[in-house]
Structure formats: C-alpha cells, structure tokens
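Here you go, one structure.
The complex appears here minus one protein chain, its other protein chains still in place.
Our next item is chain A:
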Amino acid sequence: MKILVCISHVPDTTSKINFADNDTKFDTNGVQFVINPNDEFGLTRAMWFKEKQGANVTVVNVGGPETEPTLRKALAIGADAAIRVNTDAKDGFQVAKELANIVNEGGYDLVIAGRESIDYNGGMVPGMIAALTNANFVTNCISLEVDGINATAMREIDGGKETVSTSLPLVIGGQKGLVEESDLRIPNMRGIMMARQKPLSVVEPTNASTETSTVKFEKPAPKGAVTLVDADNVDELINLLHNEAKAI
C-alpha cells in the first residue's frame, strides 16, 4: 500500500499570534513550527500500517525551504520519503490542487491529511484532494482499518460517531482518535540520523491558481476584566448570568 501523508507546517499550539506588514501577514518572528497536530495523528496511523501491514509512506508539504525541518521530523518519525512542493501555501484550493497533482502522479492508495490545520482552520484541503482525484473521502476520521482494497472508518459526527465502509483509493481527514495521544512518536536519535539519508525531493509547483485572498488579519478586541463573585454568594453569579449576560 502506498500512503501519502499531507503535512502542514504550523505554529506550535502555544504560539502567540502576531501580524506584520500592516496586519497583512502572519509574523513568524520567534514562532516555533511543528507538524500540524491533526496530521501527526495521521502520520502515526500511517506508521502503524507500515509496521503491521506493510506500506510505503511518503510525506508531502506545500511550502518554502523553511518547512523542511518539519518534513525531516516526519522522516525521523519513520516516513520513507518526503516531497516538498516548492511554493508558498496561499489558499486551500491552491494547496489541494498541488497535492492532488502529487497524488495523481504517485498513484497513492491512501492519502491521510488532518481534518484541518491549526493555523488557517479551513478544513477544506482533504475534501478538495478527494474531489480532484476522484477518490473516496471520509473526514473527522477517528479510526481506520484497511483490508486489501477495502476500508472501514469511523468518523465523528455531531453528537456521536458513524462507521462507514469504503474502498481505496481513499482520502481521509484525520484527527485525534485515529491513534491515541500516548501513541504519538517522538523522533529518537536513530530516527533523526536515518532521516538525513532519506530522500526529500523538491518538486516545482504547477502554479495552481488561488480562489481566495487574505486582505488582512485582526486580533479579537481586548477583553474586559473578569467580574469576580464571592464563593459564598452564588446567587450573585446567577443574577449576573440572568440579568447582565442574558445567558440563562
């Protein structure tokens, strides 16, 4: 089975978010970048397929040279090869189109992407890849089994979960649950050394068009101070929630 894991290079979850150039660009100063958490669950599940069922795992990212450490980390975790599409990620459609091109050329059976990236939260790339490559698609995927060309997946729905059967080629939008958090892997020294020998190919983009553009960013308005209520005066909290906040 040939698996492609799409990796977003995103600010670490604890990063302070700031903007530059008149609030038109994300300010990367002092920001640590990591593998998108939703992609990390998918990468770990891909490692499971590789080890238990035999699979070749390639990771891919659309981005400039600055994203290579993130791809190297994925290689250190155990991916066999990495591809970087050499262009800045501009919008979901452009990224999906570049990735669909990689999928079509590489003939992957299974494409694992995160349900969304934690930076732009668009949640559109996996579905668009599936639509562009005519593959089956399951998102919010919290479990995945593959038996030959048949797959069984579970996905989270509002208020529960749903089990679906489908077949390869398949694209999934994965998330926590695909593997347990405790199963996520930290690259060890051997993995880091081996990653240096693994192929990281840089391919030129097809210059896919964009469909959306960022005009500017805004931060939420500063919040007023908390209104503290004495622990012995719970009635006051109820009063505030009812009369002031109109929340109950």
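Methods note: a contact is a pair of C-beta atoms (placed from the backbone, for glycine too) under 8 Å apart; a residue touches a chain by one contact, two chains touch by 3 or more; residues count from 1.
Keep in mind that, in the parts below, contacts and distances are computed from a predicted model.
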Listed names "Multiple sugar transport system permease protein", "Electron transfer flavoprotein subunit alpha/FixB family protein", "Extracellular solute-binding protein" or "FixJ family two-component response regulator", with the criterion being the UniProt name of the chain not displayed: "Electron transfer flavoprotein subunit alpha/FixB family protein"
Of A:M1, A:A131 or A:I192, the one touching the omitted chain in the full complex: A:A131
Where the missing chain touches chain A, by residue: 11, 13-14, 17, 19, 37-38, 91-93, 96, 118-128, 130-132, 136-140, 142, 152, 156-167, 175-177, 181-182, 210-220, 223-224, 226-231, 234-235, 237-238, 240-242, 245, 247-248
